[in-house]
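For this depiction, one protein chain was excluded, whereas all remaining protein chains were kept in their positions.
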Amino acid sequence: MKNPITDVVILAAGLGTRMKSDTPKVLHRVCGQPMLAILMEELDRAIDPRSGAHFNVVIGHGRDEVSEMVRGLQKSGRIKAPVVFTVQAEQLGTGHAVKLALEHPSKASQVAVFNGDLPLFGADCFSKFLEAHAAARSSASLASTTIADAGQYGRVLRKGMTFTGVVEFKDASAAQRRIREYNGGVYIFDLKTLVNALGKMKNKNAAREFYLPDVFEMARKLKKNILAYHFDNPTVLGGVNNMRELAQAQSALYRRSAEQLMEDGVFIHDPQHTYLGPKVRAGRGCVIGPFTSIHGETVLGDRVRIGAHCELSDVQIGNGTVVRNSTVAEKSVFGKDCSVGPMAHFRPGTRLADNVKIGNFVELKETSIGSNTAVSHLSYLGDAEVGSGVNVGCGFVTCNYDGVVRDGRRKHRSVIRDNVFIGSDCQVVAPIEIASGSFIASGSTVTDTVKEEDSLVVARTRQVTKSGYAKKYRK
Amino acid sequence: MKNPITDVVILAAGLGTRMKSDTPKVLHRVCGQPMLAILMEELDRAIDPRSGAHFNVVIGHGRDEVSEMVRGLQKSGRIKAPVVFTVQAEQLGTGHAVKLALEHPSKASQVAVFNGDLPLFGADCFSKFLEAHAAARSSASLASTTIADAGQYGRVLRKGMTFTGVVEFKDASAAQRRIREYNGGVYIFDLKTLVNALGKMKNKNAAREFYLPDVFEMARKLKKNILAYHFDNPTVLGGVNNMRELAQAQSALYRRSAEQLMEDGVFIHDPQHTYLGPKVRAGRGCVIGPFTSIHGETVLGDRVRIGAHCELSDVQIGNGTVVRNSTVAEKSVFGKDCSVGPMAHFRPGTRLADNVKIGNFVELKETSIGSNTAVSHLSYLGDAEVGSGVNVGCGFVTCNYDGVVRDGRRKHRSVIRDNVFIGSDCQVVAPIEIASGSFIASGSTVTDTVKEEDSLVVARTRQVTKSGYAKKYRK
Partner (left out) sequence: MKNPITDVVILAAGLGTRMKSDTPKVLHRVCGQPMLAILMEELDRAIDPRSGAHFNVVIGHGRDEVSEMVRGLQKSGRIKAPVVFTVQAEQLGTGHAVKLALEHPSKASQVAVFNGDLPLFGADCFSKFLEAHAAARSSASLASTTIADAGQYGRVLRKGMTFTGVVEFKDASAAQRRIREYNGGVYIFDLKTLVNALGKMKNKNAAREFYLPDVFEMARKLKKNILAYHFDNPTVLGGVNNMRELAQAQSALYRRSAEQLMEDGVFIHDPQHTYLGPKVRAGRGCVIGPFTSIHGETVLGDRVRIGAHCELSDVQIGNGTVVRNSTVAEKSVFGKDCSVGPMAHFRPGTRLADNVKIGNFVELKETSIGSNTAVSHLSYLGDAEVGSGVNVGCGFVTCNYDGVVRDGRRKHRSVIRDNVFIGSDCQVVAPIEIASGSFIASGSTVTDTVKEEDSLVVARTRQVTKSGYAKKYRK
């Protein structure tokens, strides 16, 4: 059987009052990403981009922010299916929202509908749900799950095992409220059945809203097959209505990544309290210390060891490299067998070759470091290119900014060639270049380019020692 | 009905043997505060300061330390009700302690009694208990709760639902020891009933102690109403008898703050492992990273973002300011839209105006920084006043101490006016002042005040470069 074309309607118009926030609900972030982005990326993976199916995002509160975020996903290629937007100016209920959405022209024969606050519903869940809907020849299906206290969610009604309908919490009897199986806010509908039902839908209920779940009652009366597909793992349908649930959803997503990485052989010292983003990858024999966060598209090679209390984001790390405690790194590349930290800070644009040592209290920014070079202590290198075999002493600074814009640039480059030895407490005032093999004496402020190799550079004053003067000074 | 005057007796004489500590039990700290201080602050909020009621603290072990702490609470206005102290030299039981306490003159018609180790019993609990006591026209009431294993606590005896008395664990039968409802060590007594009962109390029991709960048996015999008021949340009556329970109590208090802040719309990445003191306040749209501790009277404005691994105590932070990872700050004020850290250290007396940038490995102490000023890397500013629009280069130091006391001061002030540019690796030797608009060349040690605006200051040696000498040197 050919797969039917399935449009995906996402309800993202709500304010999320209980979030107590000025940010539209679906833009709240988990693992650094807006909830809606996470959901759409997952669903997109389950959609054949050549099928003609599209996303239809219903926006309302914060509509510009939401649509801008979604367009960003498209531009960066993170979702491939086309997207249309439906503006729901008044919040008259989920039925109303979907009715508006269906005014867009479509090639689809069925429609999936999602609440936008489901960051844990993965591509695999969507695929399974589509299969179950098809297998049951269902006209209207919802995803349900069971938890101890279903709170304000609509309850799933069954006779024996047979699904008979949904009742909103506000309209439920006391007995119905005790039901623990609830409607997770994810649906698949046959398009004709849905259009037909929405045309007749009324808002005679406690909230005076058009309830999308009324479709089930209407379909049932027409003797159509309906389905409540039960997900045994309630996590995947965990909605986010307040900050506690946001933290829980994030925790579950991080946990999922940690479990996968452990499965792949990574030793994570404290898997519940190590935050590994869903796109983090690691090779064989890696070890990750406690209380560390690794975000973005960070890739660890083989035998990489990450210490405790680190924060890494979009960092590529070569085989055998050791990152020690409390190191912070962003948009950087580390070669093989490097040792960095503890308490080092790598700002965007850092590139370390192999076998580099970066020690404590060192900051790098837009800087490349050649192989076998050491910057061991208390230094700042910005906008610099450092060769291989260089020794950078303690307290080194590239003076990349002098308060004046030259040739349109605020920051200037420092180039230090191979095998240079830089003593402690030296500075180079950029733009500058130090020829290979040069030796800079400790305490020197180097202002002029050193053109010839193996130069000795001194820029300090001779020491004067006066016996007994310290005593006088103290008086 | 007018509220009766209620004195509050607090039993704080115990040593707390199982704490294995030289500190008196009630002075052990949770959330940075002695347990007794937390309890007294809460109870004080439920006491009308004009009623004439007072605290009566029974002290024994470490009596001087305990009374000094309590007097400190009074002096700082943290408690408003007057306090008297009762010294219990010998530990002859809770009945004995209260009997001694009642020797103080009092205007009260009833007495509440607390163990001093109940840091989780809040003002709201006390109010509820007082109301229940009044509503039941009780002469003697205790607060009870139920847990799976009530350990060594006295058991609450009931016939049906009717409270009939208390039995100490040491005196209890095997069947009684299986009772899960226990006496939480919090009481309200009608004064006359209490005085009468204490007068007749005996110590015929396993421990040869005068047990305060014997009052219940005696009141019951006199046909007085007695009450065991059940708190459904056992946490509020959680006593602290060892270091594990101390950690648990602290965890519960921190959790309570985190729950409240989430309710208010703060996104806390890991609410169980973020330590937010009970007096921390936050505006709209704040985010707090994992493994961070925020103590004291710290106030976050709107949209403040705090990174991971930070430690803040008594810090005021303006709207939109970002505090990055592993930042430590104490008794400081940050303006709006500042960016600080990672790995910065703010010691007491730091004041940042708006839009200030403080980068990594920077330490500030008793220093004010004007708006739009940046101190981006590896610097120490102590006892300094820095204007606005200033650029402080990497490796800057205010030399505020020269080993000599001048005019009675050990530390001297540095004043840097607006729009000064300070190159890297500069020092100013205090006392000193740098006029506005001045430019300090990198590598300069500035010893003399710069009086005129827009001065250029250089204090370094010319660079000497000797071709080929590095080679010779190596040999």
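Read from first to last, the chains carry the letters A and B; within each, the first residue is number 1.
Rule of thumb we're sticking to: a residue touches a chain if its C-beta (ideal position, glycine included) is under 8 Å from a C-beta of that chain, and two chains touch if they have at least 3 such contacts.
Remember, predicted model here, so these are calculated numbers, not experimental data.
Chemist: Check the options B:V87, B:A206, B:V405 or B:L456 and report the residue that touches the missing chain.
Modeler: Result: among the candidates, B:L456 touches the missing chain.
Chemist: Of the residues B:H28, B:H133 or B:K336, I need the one that contacts the missing chain.
Modeler: B:H28
Chemist: Out of B:F85, B:F169 or B:Y401, which residue would touch the omitted chain in the full complex?
Modeler: Of these options, the touching residue for the absent chain is B:Y401.
Chemist: Which listed residue (A:A12, A:C125 or A:A308) would be found touching the missing chain in the intact complex?
Modeler: A:A308
Chemist: Name, in rising order, the residues on chain B that touch the hidden chain in the full complex.
Modeler: 19-23, 28, 242-244, 246-247, 250-251, 273, 275, 291, 293, 309, 311, 326, 328, 343, 345, 361, 363, 378-380, 395, 397, 399, 401-403, 421, 425, 427, 429, 437-439, 444-448, 450, 452, 454-461, 473-474
Chemist: Touching the absent chain: which residues on chain A qualify?
Modeler: 259, 262-271, 273, 284-285, 290-291, 307-309, 324-326, 342-343, 359-361, 377-378, 391, 393-395, 403-404, 421, 423-425, 439, 442-443, 460-474
Here is the rule we go by: only the chains that are shown with their structure count from here on.
Chemist: For chain A and chain B, let me know how many angstrom lie between their CA-based centres, rounded off.
Modeler: 35
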